[in-house]
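Since the structure comes first, as structure tokens, the remarks are kept for the end.
All protein chains but one are shown in place.
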Amino acid sequence: MSAVRSAALAESINATLADLLEQDPRLLLLGEDIGRLGGVFRVTRGLRERFGAERVRDSLLAESTIVGQAVGMAMSGLVPVCEIQFDGFTYPAVNQLVTQAARIGDRWNGQVSPSLVVRIPTGGGVRGVEHHSESNEALFARVPGISVACPSTGEDADQILRYAVTLGSPVVMYEPIRLYWRRNTPARDPEPARSPTAARIVRRGTDLTIATFGAVTHEVLEAAYALSPEVDVEVVDLRWVAPLDMNTVLESVARTGRLLVVHEGSKDVGIGAEVAASVAEHAFDALRGPVRRLAPDRRAYPPADFEKDYLIGVREIKDEVLVMTK
Amino acid sequence: MSAVRSAALAESINATLADLLEQDPRLLLLGEDIGRLGGVFRVTRGLRERFGAERVRDSLLAESTIVGQAVGMAMSGLVPVCEIQFDGFTYPAVNQLVTQAARIGDRWNGQVSPSLVVRIPTGGGVRGVEHHSESNEALFARVPGISVACPSTGEDADQILRYAVTLGSPVVMYEPIRLYWRRNTPARDPEPARSPTAARIVRRGTDLTIATFGAVTHEVLEAAYALSPEVDVEVVDLRWVAPLDMNTVLESVARTGRLLVVHEGSKDVGIGAEVAASVAEHAFDALRGPVRRLAPDRRAYPPADFEKDYLIGVREIKDEVLVMTK
Amino acid sequence: MVLQAETEYGTDPDDDTRRSLLRHMLVARGVDEEARQLQKQGALDLWLSCQGQEAAQVGSALAVGPTATVFPSYREHAVALLRGVTPDELVAQWAGRTFCGWDPRRLRFFPYTLVLAAQTLHGVGYAIGQRLQGRDDLVVVYMGDGATSEGDMSEALNLAAVESASVLFICQNNGWAISKPAGEQMRTSVAERARGFGIESVRVPGQDPETVFSACSRAAAHVRAERAPCLVEIPVGRIHGHSTSDAQEVYRDHEDIARARAADPVTAYAARLGGLGLVDTAWLDAVDAEVRELRERLMKEYV
Partner (left out) sequence: MVLQAETEYGTDPDDDTRRSLLRHMLVARGVDEEARQLQKQGALDLWLSCQGQEAAQVGSALAVGPTATVFPSYREHAVALLRGVTPDELVAQWAGRTFCGWDPRRLRFFPYTLVLAAQTLHGVGYAIGQRLQGRDDLVVVYMGDGATSEGDMSEALNLAAVESASVLFICQNNGWAISKPAGEQMRTSVAERARGFGIESVRVPGQDPETVFSACSRAAAHVRAERAPCLVEIPVGRIHGHSTSDAQEVYRDHEDIARARAADPVTAYAARLGGLGLVDTAWLDAVDAEVRELRERLMKEYV
């Protein structure tokens, strides 16, 4: 397997945010500890010094306040990019996001198009304490009016952010914590995505399609390389989980005839369910065997000592592929 | 089609709550306007007079307060049955439900088993104003530690409630508003469910399985009767959407070879996705054609004048079945 | 509270303003009556009457002036009409046609928010946003007594206090949140609560539009001068049920309803201005005709 050394996700996002702040005076950042501290993951490091405390705002410690005031700021013509400190602390902001941010455009009959971004560190594998390792992208994926992105590289995060701040409706972007400072990642096919919202085929293959997103994309790629040449796996990095680019997945399945969905969030009523169901609906005749999902069972993310059992690793992915192609 | 006249859903629930309050002194009700007024839908009518204001509690106007205090009450040994006034106002309570109620058992290493029920009026078709017609059962269905019930008859609501107050972990029960006072409903096969948590086959059939739940079950039954004898549809009323009784669905699909999932909540990452994905995974060989989902597209519930276009009616169900079986 | 002395802002309504207060109250009453009628006939799905609250609404809305940006809750019909929302635009959402029938931007009267207290954070965020862009408008946020129990309301008060946002909070305390009496919703007053967050506040009776006008004029001037938030709590009567679906007789005793009716601010103010000779029969007839015409047009549009 070839690995590449690239800028870490946190560095990419930092650079993109700096550039956006530079280019668009209407843009501002808002979140707990993002200013003086530069964020608990240091993603916004140096931005307050560079752009001032008015544009890189250390918010009050209240997630509903963060999103609720961002809605008002968007109405006033600004483009707020919010940060929630950890995925597990998103819930107090759910009401403002779902009943307000997502619906303002409709409620105003299109007169207001709030470009409003919420960045959320996500995922496990870093021995986090309770609530600090969750993957809740499915929560917003089902909500009309909210787009949900799950980049797995700095390059994708950059493209997604630049698009999100112009979209005119709220975007939630999940940033995998364990990728923030990782530099070595499996190589990917260079082919770019068809559009900012499209999925991306990061490895071409002929035997089976794996649709995935977020941090685990790297484990999927590792597994794919390890399985080759016995099994030639195609890997689709969805990049967005709402709306989903099902065309890319369906085209891939039309070629390979097999679909495995892998994700870190728990399985039930998750993104994998939507992808698998859509394929079962629209590519039934192309399927050479049952679709499968590989994702944690329906249980809470455990204490750190047990997270290895919870997370999907390279081994599980390989085993699953072998079962499906044997 | 034969119709039966039965107690309305609201009457059933009222009678069950009265009986539970009668039997278990630890049980209490908690919600906005449930006492003096008897609830905006009059479901708890008369209970405050009968059991007193301490056990039928007019809560503060704050959903997080309702569920948060219920968690504390459960810790003290009580069994709170909460009401959220409308589905669309659930969101302020999401944090307490998801990060607290659902996790207390684990966090206490099993020392506390909070039996805590949240009743939520749900669904459209009654020309509700903004936020008053939603179907958000998928929101909690994906959360480990929360069970979600969606009864479509008073009898089922009764069985579910009696079970829920003993479960030792939180249960959210969605009650279709448009069934509260409806008395005439399509007849069902008399066969009871295998267990309080099992799905129920409410019409036996041979050609195609429709899995559904909640208010639209009645439209599904109507469609099934109308299609017979040309197409003989089996109807599975899931009754619980988390955890799902997939066995009943899989057995049914094994017999019929075809699956359609129908629900009122919007399609993406909904319950239908989970059911369809599970069937595509575990009953692939039994399937004679693609699974299909019939549910509203990914858009907000519209103003009342447009709800007919949004909702799934008998006609759409019939058309879909005909397409699948032609 | 420590608001500037009254004289400093000079806030008593002059005679034109007084007639204007009455006219807007009469219009609001007429439109509200017609909407109730339309609901009974099935032309509207629901109506939340503002009867009993006209003095508070008209007094506050005239006081803050046309440049203020208003974040209403959902019962501020008199404010809406005063701001130029037409009756048919006002009822459109209650007839199921839209989520907002008017042009929020042009009227600086933003859409109704049905999720209680959510708009309080929007209002503060908007005020901060305006200031950051070099515009320091006055933002007015309305809410009811019951809505103050929601976490968002407290969060908004704290945010406004910390950011010293130019927001005037106006709480119409009509004594009820559907069936829950305000006395069981809180221990203190909303005004006291605001002070706990560091927001100056005042509580003024809502029966007389002039009292409301004066208090809100002072409060608005204070917000503008100090660039700091302020809260005005206005106890008002709720004449009808919470909504047309609500049978208030179930939970509210007869005398209390009768008291609210007896304290009708519209008839009281009409009588008062009449007694003072500020309006005469001709004036009243003219307004009456105007109202009748509005009602007829509304009826035609919706039945």
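What to note about this one:
We call the chains A, B and C, going by the order they appear; numbering starts again at 1 in every chain.
As a working rule, a residue touches a chain if its C-beta (ideal position, glycine included) is under 8 Å from a C-beta of that chain, and two chains touch if they have at least 3 such contacts.
The structure displayed is predicted, hence computed values, not measured ones.
Shown chains touched by the hidden one, complex as a whole: A, B, C.
Here the missing chain is touched by one residue of B:Thr16, B:Thr44, B:Gln85 or B:Thr99, and it is B:Thr99. Only one of C:Ala43, C:Leu107, C:Met186 or C:Ala268 touches the chain withheld from this view, namely C:Met186. The residue touching the chain not shown here, chosen from A:Asp33, A:Asp232 or A:Glu251, is A:Asp33.
Here the missing chain is touched by one residue of B:Leu17, B:Val43, B:Val71 or B:Leu250, and it is B:Val71. Within the complete assembly, C:Asp152 is the residue of C:Asp45, C:Glu89, C:Asp152 or C:Glu233 that touches the hidden chain. Within the set B:Leu60, B:Val129 or B:Val253, the residue that contacts the chain not displayed is B:Leu60.
One chain is missing from the display, and on chain A it is touched by residues 32-33, 35-38, 40, 58, 60-65, 88-89, 91-92, 127-132, 303-307. The set of chain C residues touching the chain not shown comprises 149-155, 158, 161-162, 184-188, 192-199.
Where chain B meets the chain that is not shown, the touching residues are 26, 28, 54, 60, 62, 64-65, 68-78, 92, 95-96, 99-100, 103, 106-109, 111-112.
Just so it is clear, only the chains that are shown with their structure count from here on.
Comparing each chain's Cα centroid with the centroid of every protein Cα atom identifies chain B as the most central. Distance between chain A and chain B, defined via averaged C-alpha coordinates, is recorded as 30 Å.
Centres computed as Cα averages put chain B at a distance of 38 Å from chain C. Each of the following residues of chain A touches two or more other chains: 92, 95, 99, 103, 106-107. Annotation for chain C: residues touching 2 or more other chains are 98-99, 115, 151-152.
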